[in-house]
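Right after this comes chain A.
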Amino acid sequence: MIPIDNFLVLSAILFSLGMYGVLARRNAVLILMSVELMLQAVAINFVAFAVYLYPETFTGVIFAIFVIVIAAAEVGLALAIILRLFRNRQITNVDEADLLKW
Partner candidate 1 sequence: MEFVLLALIVIPLAVCPLFMLIPSQYPQLSRYLAALAGGTLFALSVLLFAAYEFDGGSGLRYELQWVWLENIGFLGENGITFYLGLDGIGAPLVLLNGVVIFAAVFVSWNIANRTKDFFVLLFLLVAGVYGVFISQDLFFFFFWYEVAVLPMFLLIAVWGASSEFKTFARTKEYGAMKLTMMLVGGSVLVWVAIFALFVEAGAGTYDMTVLREAALDEDFQKVVFPLFMVGFGVLAGMWPLHTWSPDGHVAAPTGVSMLHAGVLMKLGAFGILRVGMTLLPEGAEFWAPVLMAIGVTGAVYGSISALAQTDLKYMVGYSSVSHMGFVLMGLASMNEIGVNGAVLQMFAHGAMTALMFTSVGALYDQAHIRDMTQFGGIAKPMPRHTAFFTIAGLSSLGLPGLAGFVAEFHIFVGVFEAGYWWAGVLGILSAAITATYILRMLSRAYFGPLNEKWAGLKEMRLGEQFAAVLLIAMILLMGLWPAPFINRISETVEMIPGIAG
Partner candidate 2 sequence: MDQAWLIPAIPAAAFVILLIFGPYLPRKGDWLAIAAIGASFILVFPLLADLLDQADGATYVAGERAWEWLSFDLSGVGETFEIEIGFYVDPITIVMLAVVTLVALMVQVYSIAYMKGDSRYGWYFTAMSLFAASMLTLVLANNLLLLYAGWEAVGFCSFLLIGFWWEKRSAAEAAKKAFITTRIGDVGLLIGIIMLWLEGPNTFNIQEIIAFAQEGGYDSTYLTAAVLFMFMGALGKSGQFPLHVWLPDAMEGPTPVSALIHAATMVVAGVYLVARMLPLFEVADPIALDVVLVVGLTTVMISATMGLAATDIKRVIAYSTLNSLGLMFVALGSSAVTAAMLYLFVHGFFKALLFLGAGSVIHATEEQDMNRLGGLAKKMPVTAAMFAIGTLAMIGIIPLSGFWAKDEVLVFANEEQPLIVYLVLLSSLVITGLYMTRLFVRTFLFAPRDQGVYDHAHESGLLITVPLLILGLLATVAGFVVFDEVGEALGFPGGIAQFVFLREAHEFEFHLDTAITSTVLAGGGAVAGWILWQNKAELAASVRDRFAPIATLLANRYYIDEVYQFAIDHIVLGAGTVVAWFDRVVVNDGGVGGSAKIGYLAGFEAKFLQSGRLPNYALAIVSGILLLSIVMLVALV
């Protein structure tokens, strides 16, 4: 059996990539994709622990499905926001979308 460490390392790498993307990118779509990466990293962790620690229950797997569903919903919402932003101000750069302040 593949040791759990491999999955955890994979998950950590994906999460870090995603986090780098969120912090470093300025394009809204790319940030959204990076967030997806982070979510998937979490999902991998869920599945891995579920299989290795409690093989007889499905709790972890179900959570992974939840994550996917929520990620889908979130992308739907976020893309809609980004589209409106682009329609109204012709930008996708989040630095320029800074109206959300005092």
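Note that in this section a residue touches a chain if its C-beta (ideal position, glycine included) is under 8 Å from a C-beta of that chain, and two chains touch if they have at least 3 such contacts; residues count from 1.
If you want to know what made the cut, all candidates are chains of the complex that A comes from, given by their letters.
Not measured: the values here are computed from a predicted model.
Asker: Consider chain A on its own, then decide which of 1 or 2 touches it in this complex.
Answerer: Candidate in contact with chain A: 2, the rest do not touch it.
Asker: Inside the complex, what are the residues of chain A that reach candidate 2?
Answerer: These residues of chain A touch candidate 2: 19, 22-24, 26, 31, 94-95, 97-102.
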